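Sharing a structure below in structure tokens format, with a few things to ask.
What you see is the complex with one protein chain gone and the rest in place.
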Amino acid sequence: MAKIKVAIIGASGYTGVELMRILAGHPEVELTAVTSRQYVGQPVAELFPSLRDVVELKFMDNQVAEIASLADLVFTALPHKAAIEVVAELHRAGKKVVDLSADYRFSEQKLYEKWYQPHTAPELLAEAVYGLPELFRDQIPSARVVGNPGCYPTSVILPLAPILSLGLVDPEATIVIDAKSGTSGAGRSLNLGSLYCEVNENFKPYKVANHRHQPEMMEQLGRASGVVPKLLFVPHLLPINRGILSSIYLPLSRDVTAAEIEGALAGAYADETFVRLLPSGSLPTLNAVRGSNYCDIGYVLAPEQRSLILFSAIDNLVKGAAGAAIQNMNLMLGLPEEMGLLTVALVP
Amino acid sequence: MAKIKVAIIGASGYTGVELMRILAGHPEVELTAVTSRQYVGQPVAELFPSLRDVVELKFMDNQVAEIASLADLVFTALPHKAAIEVVAELHRAGKKVVDLSADYRFSEQKLYEKWYQPHTAPELLAEAVYGLPELFRDQIPSARVVGNPGCYPTSVILPLAPILSLGLVDPEATIVIDAKSGTSGAGRSLNLGSLYCEVNENFKPYKVANHRHQPEMMEQLGRASGVVPKLLFVPHLLPINRGILSSIYLPLSRDVTAAEIEGALAGAYADETFVRLLPSGSLPTLNAVRGSNYCDIGYVLAPEQRSLILFSAIDNLVKGAAGAAIQNMNLMLGLPEEMGLLTVALVP
Amino acid sequence: MAKIKVAIIGASGYTGVELMRILAGHPEVELTAVTSRQYVGQPVAELFPSLRDVVELKFMDNQVAEIASLADLVFTALPHKAAIEVVAELHRAGKKVVDLSADYRFSEQKLYEKWYQPHTAPELLAEAVYGLPELFRDQIPSARVVGNPGCYPTSVILPLAPILSLGLVDPEATIVIDAKSGTSGAGRSLNLGSLYCEVNENFKPYKVANHRHQPEMMEQLGRASGVVPKLLFVPHLLPINRGILSSIYLPLSRDVTAAEIEGALAGAYADETFVRLLPSGSLPTLNAVRGSNYCDIGYVLAPEQRSLILFSAIDNLVKGAAGAAIQNMNLMLGLPEEMGLLTVALVP
Partner (left out) sequence: MAKIKVAIIGASGYTGVELMRILAGHPEVELTAVTSRQYVGQPVAELFPSLRDVVELKFMDNQVAEIASLADLVFTALPHKAAIEVVAELHRAGKKVVDLSADYRFSEQKLYEKWYQPHTAPELLAEAVYGLPELFRDQIPSARVVGNPGCYPTSVILPLAPILSLGLVDPEATIVIDAKSGTSGAGRSLNLGSLYCEVNENFKPYKVANHRHQPEMMEQLGRASGVVPKLLFVPHLLPINRGILSSIYLPLSRDVTAAEIEGALAGAYADETFVRLLPSGSLPTLNAVRGSNYCDIGYVLAPEQRSLILFSAIDNLVKGAAGAAIQNMNLMLGLPEEMGLLTVALVP
């Protein structure tokens, strides 16, 4: 049977190479085109020698019309703002799109525009679907544009959404999210802060209470749980390539048992392939998910401090980006959701 | 002029080699003996080639009487419990002692015994002084036994103490401390979790809300500020050799200005050599303190979340252990407090 | 169709978890038993959380008879010496075995015994086949015991064998092999030199001209090329988890062209899936093979120094151990050789 044709626009970054890595092992789709303004004409294997003998393509220019003629579904891995029009053009050409930028993640246009810039395709924004299958699966198969979730939001929304519904936290109380991300989250562009010697043997907070992923989390948690929580989101930069570990601190307004917490999480995720609920006493660790599409979730109750602490671990490039995008692609193409995504983490 | 003689009992761990490194550059003291049960008779330079041509000693057995005859002041870098009697014996021999274990850090015997084990030298515990000069300097010069602070407590008490005195936090509210430590904090003993391949490219929480440094912080913050805060302390393991970054989240019970925060910190530390208050907009970063005795402190106000976030960075082996111990030694010996401790962090 | 049953004896090390990782993605075999003396009765997922929901087994004791009853082919991942009898017993029970120790790698018993210890199953040693398919493929399908190659030897034999046949090097001249390995090569046992703080930010040579992989290389290169070369093998320890890069320096006894080198390499490997010959000007890099079964080979001619330099890169746990073992398993079971092994390297 002929494979389904897919393409990637903006394929020279870390999300691009990760999409290519995973698609190379997917039995039902064929990668027919990849683009990169910077590397037009260059063989993919020259830029990414890991893909030698695997991806035989050359980078093409970002010509949307040409790409549209070569694929049924397109991944757009462009910077935000740049994606708005490219996605819209692909949509007009009748293509399905999974957009990995922030441009189609927000339900509320004003919220997007407050944190980013004016949105020039607001109707399409309204039509686009937030691609977190574990919470919004029913909307994805029929979607024509999916906004793929941010990496931090995935790591926060998955553990937090079922717990919020328990009504444990006073809506006025602040939920602290202390998140730590590997450096691939900063992308492959040249800036001083991403140099090896600046990151290695170092660790630091950044964009404290001021990161664009915070409103995304709040909006989607509001959709999932019915109430928009008050979050204090503080990201930190880890000297590792991949992985996000989020430590989420909930001040409790009432007593709660471990069974209640576990029940809420199991109620939401017991049947989910890509969410693993750790048994009591186990806590997430980044190397258990490196290179895999899993989100591992654990928790600790601290009754003396009247607090619940949730921990989650994902690979920011897989469940936090390319893996989730392919999970969405599978749903949009009517394929088994986990197809091509069952690889196990690389340990050590 | 003859130098003052000092010795180290338990010198084969990372704290031991760090004490030797710093003492090698100290102009007024002379290291006359180092002990290690495991390496008796072995030249220090064989175990620690960084010290070749610098420390010409061999490891001796832990014979307290002999050590006492060789030094005026002794650093004890033994595991907790093992230190109790060794310190007591040194004290009986008339020696000054800086103890780097937890055995002489607590003011309240019962608190120590709740988290560790029975204390067999309670009178000496009562006499011992908590060696955090920035807050308790006046007690140190005359002390005969100094309990050197834990690494995490130093990173938490220094930023938090002056702020607690402002009365910003409801005593019933929980202050979240999300701390991240380099792996040297786990010591040089053999356990699976300290293997390179287990730590590298990994990150994880441990001893969540259950670390022995939490009661130490609470007791000393109570002494320093007059009220024992309710802390939720969650440590994490960083894939780096050195450094602790603590992110401290305070839920505010009243409005506060940046000027008030800065005033409180400056009031406490403006004249302190080893506490650096970062200007507004700057946040601590571990490589700025690596190998140095500084504690860098920064903060962010998040009015929407009615929260204050304090950040601190120290080198766990210097300001968190050996550097602080030598700072205490200087005070106990009547030397300038910063002598031998002004080295700058190694960057990159 | 029923899957073929396989088991792993000695599965709690890094080679064990890597075998499990790869087998989890293999469509035609089923892992039915894993053993570990140290962790008998413990679920695999507790020790290796990366395998949660993937491998549902518990570690069994190393009871060979019981394992033999549960599997058609067994991987033995025991320390050398310990493997001799276990493999022999499995062989007597009619099982096929891929042994990942050194115990069945040598053709010549005396050579084995010079570098290891007396071999107690010499007839089986004589029968066993060296499992490097690219050079000795024809012997593997019918083999009942395969000695899986050492990690360093794989990285050296593959690039060097076809070149030796060119007769470029005077047999009396020394070929220098400066090899660098990631730390997983040292295994998961507890020793001081494997602690994170000892390896991180460090680099050093070890076992200079005295590593047991040197005679293995020499013997197999002799078999492959007809002449035993004089090697000077110097391994170094890299502060990374995975990967071996070998730099091989050949003093030339005659002039040679790039075309001749490329011809020799292509003659040997043009049809090999897992050997990638890099185009002129490209050199191997470890991250291009991390997590994959590829061996990347590049070269530089230095005419002024009358030298040829060969470079190879492999993942020591995949092509250097578990991947090669599964490649051998596929051949022994009549499955397509590359089945389950086509995953792409994890970049970054």
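Which chain is which? They are A, B and C, in the order written, and residues in each are numbered from 1.
Here is the rule we go by: a residue touches a chain if its C-beta (ideal position, glycine included) is under 8 Å from a C-beta of that chain, and two chains touch if they have at least 3 such contacts.
Please read all numbers here as calculations on a predicted model, not as lab measurements.
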Neighbours of the unshown chain, displayed set only, are A, B, C
Given A:Lys114, A:Arg188 or A:Arg254, the correct residue touching the omitted chain is A:Arg188
Residue among C:Glu18, C:Asp99, C:Glu134 or C:Glu198 that touches the chain left out of view: C:Glu198
Which of these, A:Cys197, A:Val227 or A:Ala266, touches the one chain of the complex that we don't see? A:Cys197
Among B:Asn287, B:Gln305 or B:Asn330, residue touching the chain not depicted: B:Asn287
Quick one: which of C:Val6, C:Leu286, C:Leu331 or C:Val344 touches the chain that's been left out? C:Leu286
Pick out the residues on subunit C that sit against the missing chain. 173-174, 176, 178, 180, 197-198, 200-206, 208-209, 230-232, 234, 236, 238-243, 245, 247, 249, 251, 283-287, 290, 300, 302, 304-307, 309, 311, 313, 348
Subunit B residues that touch the omitted chain in the full complex: 14, 17-18, 20-21, 24-25, 46, 48-54, 184, 201, 241-242, 273, 276, 278, 282, 285, 287-292, 296, 342-348
List the subunit A residues touching the unshown chain? 14, 183-184, 188, 190-192, 194-201, 239-241
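Keep this in mind: only the chains that are shown with their structure count from here on.
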In terms of CA centroids, furthest away from subunit B sits chain C
Using CA atom averages as chain centres, what separation in Å is found between subunit A and subunit B? 39
Approximate Å spacing (C-alpha centroids) for the pair subunit B, subunit C: 46
Residues of subunit B that contact two or more other chains, please. 197-198, 200-201, 239-241
